[in-house]
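This structure is in structure tokens; I'll ask about it shortly.
Complex shown without one protein chain; remaining protein chains in place.
Each chain carries a letter (A and B) given by its place in the written order, and its residues are counted from 1.
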Amino acid sequence: MLRLERRPLPSARMRLLAPLIAALLMFVTGFAVFALLGKDPLAACAVFFVKPLTSLYGLGELLVKTAPLLLCAIGLAIGFRANVWNIGAEGQLTIGALAGTGVALAFGDTESHWILPAMLIAGVLGGMAWAAIPALLRTRFRTSEILTSLMLVYIAQMLLAYLVHGPWRDPDGFNFPQSRMFNDWELLPILVDGTRINLGIVFALLLAGLSWLFTDKTHAGYRLQVAGLAPAAAAYAGFSEKRNVWLALLISGATAGLAGIGEVAGPIGQLQTTVSPGYGFAAIIVAFVGRLNAFGIVLAALLMSLLYLGGEQAQIDLGLPSAITGLFQGLLLFYLLAMDAFVNYRLRRVVRAPAASGAAA
Amino acid sequence: MSVETLIAMLASTTAAATPLIFAALGELVTERAGVLNLGVEGTMLVGAIAGFAVGLTTGSLTLGYLAAALAGVLMALIFAVLTLQLQTNQVATGLALTLFGVGLSAFLGKSFAGQPIAGLPHLSIPLLSDIPVLGPLLFRFDILVYASIALYVAVQWFLSRTRGGLLLRAVGESPAVAHAIGHPVQRVRYAAVLFGGACSGIAGAYLSTALTPMWVEGLSAGRGWIALALVVFATWKPLRVLAGAYLFGGVTVLQLYAQGFGLHVPSEFLSMLPYAATVVVLVLICRDRQTILLNQPASLGKPFHPEL
């Protein structure tokens, strides 16, 4: 019989291995799922996990999708470390896109180098404003930020729908629910010809580095971590809970907002009814799989981006629904959480002690 | 407004409230045992597609609902093994369950999207249903509406009148104490989580086979989260869950009829109503911290394992 037992010290090796084992288990499950669906599992895995990476354009797409995932995830991770559960990054991303678009539309066709920076700043501020609502409600009324931030996702999406169907609809757009196309000077510059790689990934990597500096080296980062690990200790030491909640939510709102404007001013090029295929939610998985650590999150974001590409590829080549991406994402997180348990615990084979039964005399 | 419109509105309110009652009562039982399962939304979606698929392919909605309940139990089982056995963080695991459920249901549902299904039939109780006004108001619903009321009565009775309910509340307050005096904490919590899963599964199936009735990706549209909010709003009391569910059902329905009343607000803003109402209601209830602290199960969300 196997029994779970607490390790005397958390296992550092397991901490590193857990995400890798989880990813491996996900691949194995993928293999089984493809077989179950009557596809040649090896070929299907190749289509899903390898084919997207075999062209320059594919590699570019990998980075294009990594950028928003990474941006959202580094912000969320800072909150998660402090037990601030912002799960509304999708909404903050949406508002970021709205705010940035608003700036672009306000300037009309005026050409200026300042418009793009203004759009980006507006996107960041929009995301922060949207995240400020749950922050205010939690610090003022102790309302769970989990539920409020999530409700705000739906509200943000309705707002987006209203704008693209109504006031912001492109008058020359044949009644499609979308804004006008952005002008060149309103778009993030492309970095590599033949791909869609833009400045977004640079922002994302830069911010990932900054987030590492913040969490590992600054006193503010330390205070957030104490609040997450032992809230009573944070109160005892005089680390203000309110300040932590505000900080965590504003940071994650800012990065999600930047991700949002990065999408519309990047690969999409205009405001549409959907600006994200659930990046804000997938980023939750990225944050966990990346171990809430900046370097891990970069790797996890790449993996998650590959899952998106694989899903699209599988739809084209294998006729599988692209929703398979969501399935894999969920599985990955389950496996990770399960493997995580073995950082602090280990399985021990227990032989039932015969002594207690009275066999010894 | 005519009596007919009013009756129709009240009937739609009841229908909209029914899945919320199932999901929220299930979650209430789970939380009263001290376990916070944020996977309601995902579980509902999986229940919705399971109920729809089985109901459509077998032609039996009874089998469909059984499948939905079973799917809910399986989802809850994943959650229970992770949080109760492996001691994973309940918030993270619940989120994972929802993300997984969204993905799984979308994947399984691809081939069922847009297919028609014969919805759950409305009962027409002889004689009673012919009473003017009262008849259509009380006696012409589908069976799940009556089942949701029965579920409320059962949960209320179980929690307040039975030894099992007493034990469940005790475990929710302090699993360590319950363990010390020799109660099977893990078994109680497993049972509570699985019960919650079954309820969420049924709630989901009601969406896809009665309320809509059809399968659309993500058709729960946040109702699982609203159910979670309802439990807080209800301060963990079954009767208030019932009242809250009807309130929210009413808000949902209001949005459908608003246009008819000559209210010229863009439909998107009306669609925001249930979500905005959830936030407002949560704020109102959470302002009174004493009430929350008094009623919230003391061990809610905190890990406990008897041997670790």
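As a convention for this text, a contact is a pair of C-beta atoms (placed from the backbone, for glycine too) under 8 Å apart; a residue touches a chain by one contact, two chains touch by 3 or more.
Definition applied: contacts and distances are computed from a predicted model.
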Notebook entry, point to check: UniProt name of the unshown chain, from "Small basic protein", "ABC transporter ATP-binding protein", "Thioredoxin reductase" or "XdhC family protein"?
Noted result: "ABC transporter ATP-binding protein"
Note to self: Using the document's definition of touch, tell me which of B:V133, B:V265, B:L284 or B:A298 contacts the absent chain.
What the structure shows: B:A298
Notebook entry, point to check: Which residue from A:S144, A:S240, A:Q272 or A:Q315 sits in contact with the chain not drawn here?
Noted result: A:S240
Next item on the list: Decide which residue listed in A:A106, A:L229, A:I316 or A:L347 touches the omitted chain of the complex.
Entry: A:L229
Checklist line | Residues in subunit B touching the chain absent from view | finding: 163, 166-167, 169-170, 173-174, 177-183, 289-290, 293-294, 298
Item checked: Residues of subunit A in contact with the chain not shown -> 5-10, 217-220, 222, 226, 229-230, 232-233, 235-240, 353, 355-358, 360-361
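The rule is simple: only the chains that are shown with their structure count from here on.
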Checklist line | subunit B-facing residues of subunit A, complex | finding: 3-6, 80, 85, 87, 137, 141-144, 146-148, 150-152, 154-155, 158-159, 161-162, 165-166, 281-282, 284-285, 288, 321, 323-331, 333-334, 337-338, 340-341, 344-345
Next item on the list: In the complex, go through subunit B and note every residue touching subunit A.
Entry: 38, 42, 78, 82, 85-89, 91-93, 95-97, 99-104, 106-107, 109-110, 217, 221-222, 225, 228-229, 232, 266, 268-269, 271-272, 275-276, 278-279, 282-283, 286-287, 289, 292, 305, 307-308
